[in-house]
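Dropping the structure in here first, questions after.
The complex appears here minus one protein chain, its other protein chains still in place.
The block that comes next holds chain A.
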Amino acid sequence: ALNANLRSMEWPWQYNFPPFFTLQPNEDTRNKQLEAWRNLALEYCKANKQFILDINEAYSCPLFNNKSINRKLSEEGIRTVVESLRDRKAANWVDTQKSKFYVFWHTPEEWGNLIYNWANANGMMNSVCTFFELSQGEDTANEEFHNLDEGLLLLALKSLESKRKAEIIQLDEETQGVKFF
C-alpha cells in the first residue's frame, strides 16, 4: 500500500514553544493556541494515517507529549482541543465514556465521497461490497481509504446512505456490506 507522508510532516514553531502545552488564560491568546492545536492534530493524524486518538494513551503520542522540551498537554487541555475540533465538525467521540475520539482529517462525508468515486470508477454500481473488501481488499490497496477504521467506514457509508447513494446491508451475522447506486 502507498503510505507516503508517514511522519514526514514538519512540526510548527508552536510545538517546540513550552507554553503551547499550558492552556492559556488570556482569551485572545487561547484562541490562537487552540487554532494551532486544531491544525496540528489534523496534520499529525493525516501524516500518520491515524483515525482515532485515545486520551488514556495520550502521553505515548508525540502529538500531546513533546519529550524534547519536557512538556505535555494536560487531560483538561486535550479535552479542550477536542471540544474545539468538535465545534467545527473536525472530531467526534468514539465512545460514550469520551476516552477516544475520531480526528476527521477527512470528514465522514468526504470519506463517503472518496469511496463512492472509487466504486463508480471501478464499475461497482449496483453490486455489493463487504466492509472488509472496502477497507482491506486488494482492489483498494492504493486508495486513501484503505485501512480506514471500521467505525469511521460505517459513518462514511451512512452519510452516503442519507444521500441515497448507497445502502448498507447485513449479509450475515458478522458481515456487513454496501450496495452503491
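Note that in this section a contact is a pair of C-beta atoms (placed from the backbone, for glycine too) under 8 Å apart; a residue touches a chain by one contact, two chains touch by 3 or more; residues count from 1.
As a working rule, contacts and distances are computed from a predicted model.
Student: Tell me the UniProt protein name of the chain this structure doesn't show, selecting from "Translation initiation factor eIF2B subunit delta", "Spermatogenesis-defective protein 39 homolog", "glutathione transferase" or "Vacuolar-sorting protein SNF8".
Tutor: Missing chain, per its UniProt entry: "Vacuolar-sorting protein SNF8".
Student: Hey, which of A:Asn26, A:Ser68, A:Asn126 or A:Gln170 is the one touching the hidden chain?
Tutor: A:Asn26
Student: Since one chain isn't shown, list which residues of chain A touch it in the complete complex.
Tutor: Residues of chain A in touch with the missing chain: 13, 16-22, 24-26, 28-29, 32-33, 70-72.
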